[in-house]
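A short write-up of the structure that comes next.
What you see is the complex with one protein chain gone and the rest in place.
Presenting chain A:
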């Protein structure tokens, strides 16, 4: 399998602090790639750097054959990299269906004139995307009745699913999930894990941050461990989790 995302020597600085200090990362196409590490290790920062939300101080970053270091988040998203956020960020005052359509923003390409005149083509495009949104709602396990509800009034678990569905609307090649299982009970975690697997089954690569080692071990094909902004280990879950350095980092014995 070829690498869909290849990062080399990534560095991120906040003022004098080096949050990410030269991390290499290689995500293979079709993988479920886990990103783990203790609190403050720089996992979310790395995700933000990959998706263009944080400026890189140094390093190369190739996604799907494009050099994307220094590009804006929207340009990176347009290339097929989609993401969710650690603290759910749904659009207030929008219904679930509308939120999902925002996720499909790049799929629309008709001009303002066509929209104002209500051209057949623009209606076809809207219909297609609305159809897709309903499909995805079904796919992430939300009932048809949720489509018309204001997204921020849903339960926490439902909001997570809406966010995942929104990220999938653009038919991305790589989805970054920032702690998709946070705050869920065991049953919900299993449901989301199943969802992640079926996303992968459709041919989409996933990179996710997670703390639950049991889930990570079962779900991921490959793990990268971060600690203090450095890559501590990288490899198949079984090897990585057996690594004494990783265990030390998690148990807080220092290095």
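Basically, contacts are C-beta pairs under 8 Å (C-beta built on N, C-alpha and C of every residue); 3 or more make two chains touch, one makes a residue touch a chain; residues count from 1.
Please note the rule applied: contacts and distances are computed from a predicted model.
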item: Listed names "Molybdopterin-dependent oxidoreductase", "Xanthine dehydrogenase family protein subunit M", "Multiple sugar transport system permease protein" or "ABC transporter substrate-binding protein", with the criterion being the UniProt name of the chain not displayed; value: "ABC transporter substrate-binding protein"
item: Of A:132, A:160, A:189 or A:231, the residue in touch with the unshown chain; value: A:132
item: Contact partner of the left-out chain, one of A:183, A:203 or A:236; value: A:203
item: Contacts of chain A with the absent chain, listed as residue ranges; value: 2, 4, 51-53, 63-66, 72-75, 77-80, 82-83, 85, 89-95, 97-98, 101-109, 112, 115-116, 118, 122-123, 126-128, 130-132, 134-136, 138-139, 147-148, 152, 166, 168, 170-171, 173, 199, 202-204
